[in-house]
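What you see is the complex with one protein chain gone and the rest in place.
Order as written gives the chain letters A, B and C; numbering starts at 1 within each chain.
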């Protein structure tokens, strides 16, 4: 699975993109966030407050309870602030 | 009293400005329109349908029942179509 | 912070917008009216009431600055002879917050349509006719009436 990170999520993890294969038990985006938090101190810091995180699966915004299904690309980031 | 005419009112009368001294009986703008209609065939044509006319007294839009009072400048014209 | 102009020269949109942007606002909203040629109009003549027109536009701009928190208001109206594609009117508003700029811009063009002494005459080939006021314009202006 391709993982993308933006803004302070990217900064805390120390990279904007990585490939990971989450275990079977990781069913939805919230599970993924919980699992990512175990990978490194940077990941833990980035994933510390899931209520401040938003996500996109295959380039569409999704709620955090969305099942990953056959997602190829999952992005995790703070609420957007464009415009 | 300075009278100003615009758009098709001006065209029908044949001038955009004239000075006139209406008689005492002419109290409000509607009276003025009725009196102006008696002055010439052009005036008559211009004032034929008072419901299609609008007015300004001393450069402020007013309803046709507004008293002329000490008006110096009265303008008669069709509804505006700017913008 | 209020700029009103009535002129027979073409409207310089880029210059007007740049002046609004320099007000230090976060957002600039504009509306530009353009002479349409799609219904056979070959020329447009704009008559106005010199003296009253400028007063009316200043009064409109002032009303907008009372109602919304604005850093700049520009109203430019062209008069005289125009051709399809020419700009007739430019409204620009600058504000700290986008909502204020956008609402004030919509208000100004709606009110200008009914509250400023301009008259349009369209020419189609050899025939000229004065444009009739539209009931929808009165309704749009009424939308902004205070309760």
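What we mean here is this: a contact is a pair of C-beta atoms (placed from the backbone, for glycine too) under 8 Å apart; a residue touches a chain by one contact, two chains touch by 3 or more.
Keep in mind that what you see is a predicted model, and the values were worked out from it rather than measured.
Put simply, the hidden chain is in touch with A, C once you look at the whole complex.
Touch with the chain omitted from the figure is made, among C:59, C:102 or C:128, by C:102. Where subunit C meets the missing chain, the touching residues are 13-14, 17, 21-22, 24-34, 36-38, 85, 87, 96, 98-99, 101-102, 105-106, 109-110, 140. Counting the whole complex, the residues of subunit A in touch with the unshown chain are 4, 6-8, 10, 56, 59-61, 75, 77-83.
What we mean here is this: only the chains that are shown with their structure count from here on.
Per-chain CA centroids place subunit B at a distance of 26 Å from subunit C.
For subunit B, residues touching at least two other chains: there are none.
Chain contacts: subunit C has no residue touching two or more partner chains.
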